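Note that this complex is displayed minus one protein chain, with the remaining chains in position.
Going by the order they are written in, the chains are A and B; count residues from 1 in each one.
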Amino acid sequence: MNRTCSLAVIGAGPAGMAAARAARDAGADVTVIDDNAAAGGQAYRDLQANAASRPGAMTVLGDDYGQGRALLERFQSCGATIMTGAGVWSVEPGGTVHVVDHAGVGQVQARRVIIAAGAMERPVPIPGWTLPGVITLGAAQTVLKSPGLVPDGRTVIAGCGPLLYLAAMQLLDAGADIAAILDTTRPGHRRAALAHLPGTLLNAAPLRKGLKWRRALKRSGVPFIPDAYGIRAHGTEALETVVYGTGGQHQTVAADTLLLHAGIVPSHHLAALAGCRLQWDGMQAAWHTVADDWGATTVDTIGVAGDCAAIGGAELAVQSGRLAGLDAAYRLGFLDRAARDRAGSSVLRMIRRQRPLRRFLDSYFRPPDEFLMPPDDDTIVCRCEDVTAGAVRQAAALGAPGPNQTKAFTRAGMGPCQGRMCAATVAHLIAEVQNRPVSGIDPLRARPPLKPLTVGQMAASAE
Amino acid sequence: MQAAFDVIVVGGGLVGAAIAYGLARQHRARTLLLDEGDIALRASRGNFGLVWVQGKGRGFPAYTRWTMASADAWPAFSEEIEDATGIDADYDRPGGVDLAFDAAELHDLATGMHDIRSGLNGRDYPFDVLDQRGLKNIFPHVGDGVAGGIHCPHDGVANPLRLLQALHAGFARSGGTYVARCPVASVQPQPSGVRVRTGQGDYSGATLVLAAGLGTTGLAAQAGMTVPLHPNRGQLMVTEPMPAMLGLPTVNVRQTREGSFLIGYTSEDAGLPTETTQAGLGAIARRAVTAFPFLAGVRIVRTWAALRIMSPDGFPIYARAPDHPHIVAAACHSGVTLAAMHASRLPDWIVGAEDAPDLSAFSSERFDVPTAA
Partner (left out) sequence: MFRRLPSTAPRVEIFVDGRAITARSGDTVAAALLADGQNWTREAANAGTRRGPYCLIGHCHECLVEIDGQPGQHACLVTVRDGMRVVRTRRMEDGT
């Protein structure tokens, strides 16, 4: 599977597809690598298969989903080499992308790499979140898109974020039995967000959509609990009940499935591994990759695009992908600078118009502190190694200066997920114990392999 | 001046933390331990975890003796620190094996061991040279590509990360003061003591111990000391836990108490980068699969690289500043093996206790002698 090309794009979601196409149109030879079975990313997951064979799913998933078809078709006809079912386990700053698929390991050697790895849902470390039956809301949406699964039995949705209302509507439409929606949006955060409201009026359509979903949910008759807090999952072998607080009272609801959500955060691990600088975004409560408007990172050969650079959603990801693709074409000598700027100027304006809306949403839906810093010491924060919040607090109390030392002391972040699930929580806990701002805490160093690999595959990889 | 301490130790890695722990616990010294931030070179976090005797000190018998003394002190040291902190450093001494992949390598290893033994003037130094069949008795899963090995009953293992945590916890419990994110900008010898300038203010102490890894060279120079050190990169990997397959550790592969295989290591003069490389990881993976073919199907969880702290001859440096005897430097790459000495006998030497060991062989003056070309 070894190959060389001008540009390697990691991720065939909205940003990766747009980046590949923009660079292809300028004449670059492009290889796109994605670990899913088909292109589309999370936004347009299995769109073509659904459109061909499951019209029911298309109705449930709505117009925004269907709109990805044109993008997918343009991508597939643009002439890029597409490798699906291939995981990227390491990226070197020199442009070597290490890949593993069912056939084995290989390398794509590129002169430039665009990382368009998308987002992941922010982990929600509540007591009991490791019980089978507790999954993310996005996970439920993922299997609803493909292969068309709906939670069966009593389902509770808990958390906050614009996706909460949309996904809840989709699940209701698909016939899910939603026992309660526990909305953890904090009144204080809602008020703080108002400061960002004026700028969003230029671009109010998404807000109107969100309000429409929220109203529809409230009208649906599903128990909708605003200002919910103290959410815990209980059960012996699997989820049995969800406990929550509301207005000073604790309530218990029987549940077969709990869907957690607290917004999405950039999937920055590949960029970090390649040596790109990360920066803490206090508003988002997440790290993002430092990059300019064109997605150029602090590493010469590496660009980022889409949600993996900064959360913006599918439409914005397409635009930022185009910019990164144009910039790659310019840096690789397929476009001159003026041509890049001409092609990108309207896109840049469009992206700048969106920023106030992002700030409003980040502020309005900021996760409650109980999701960022689990108050209960028994709560597991590192799922791979079963490390609790209490163990991390203890290491922090010993003076550990950051997540890399607490990893050495507690094993938090040492497992196969490479800290994807716990790094931000650990940083918050250290900040809490040592009374420091999270922004001053170094991110966890990423270590290869970012995808599972055997010793035999590693031995074969450098032969 | 923020505070006056009996001793200031610069460096919170395995060497500095062991010394600071020993000073605070054994000598009741008011000790300040200054450490770097979270992203430091921190060789201690990349260690393979051998408490190792064989092969150590060829041509330098003082180092062989020091190593053996530490290996012999480890059982009591590990109990003591567990009693003090509740942290089990996973110490075990089942003996160990250095594998040879061909006959010439086996011959070289055996010659080296005989040299070391003869340097000890009759002191007991047990080891066996194993052929392929002897090796199979110890490791039923060893591959046919291994020619033999050296078995030494003195060798053992410990978990370096637990050890580091235990030393920090033990230091805190002995009343030590730990300040992290506090790189030292300058060292200023005073008539009766020393002042260090840091990003978090100045500190003064009667004695200063420089155990800052590769950073020791620059700080020691400010006290008029020559401590020549260079980085040597080692790359390692660790696998998922598996059922017990290896009873003894080898230099290339060992199985931890949790069942993971640690696979080492490269030895590269590559400057300061601590990134792993494909060539390095591929090479150690191939060697591991040659040694134990079943490893081919075992999943890697993580890979990393760290920098060994190497002196010109590879042996430790323990040195006093010629004009400031209350300023000392300690640098080596055997922070786990020597931890038992660093936490007991080295502090005796630092404070000038009556029965302090003679460590003059480890002075950096040995590098002043011009060597024949």
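Just so it is clear, a residue touches a chain if its C-beta (ideal position, glycine included) is under 8 Å from a C-beta of that chain, and two chains touch if they have at least 3 such contacts.
Treat the numbers as computed from the prediction; the structure is a model and nothing was measured.
In terms of the touch definition stated at the top, the absent chain reaches A, B within the entire complex.
Here one chain is not drawn; of A:P93, A:G199, A:G275 or A:P452, the residue touching it is A:P452.
Touching the chain that is not shown, out of A:Q107, A:S146 or A:Q354: A:S146 (per the contact rule at the top). From the options A:E92, A:E121 or A:D307, the residue with contact to the chain not on display is A:E121. The hidden chain makes contact, of the residues A:P132, A:G247 or A:P375, with A:P132.
In the full complex, chain B contacts the hidden chain through residues 240-244, 258-259, 297-299. Across the interface with the omitted chain, chain A contributes residues 35-37, 42, 46, 49, 53-54, 56-57, 60, 85, 87, 102, 120-121, 123, 129-130, 132-136, 138-139, 142-143, 146-153, 174, 237-238, 256-257, 267, 383-386, 415-417, 420-421, 451-454.
Definition applied: only the chains that are shown with their structure count from here on.
We define each chain's centre as the mean of its Cα atoms; on that basis chain A and chain B are separated by 41 Å. Those residues of chain B whose C-beta lies close enough to touch chain A in the complex are 35-39, 42, 44-45, 161, 164-165, 168-169, 172, 178-181, 237, 239-240, 261, 263, 275-276, 278-279, 281-283, 285-286, 288-289, 295-304. By the touch criterion given at the top, residues 90, 92, 96, 98, 107, 275, 395, 398-405, 408-409, 411, 414-416, 418, 441-442, 445, 447-449, 452-456, 458-463 of chain A touch chain B in their complex.
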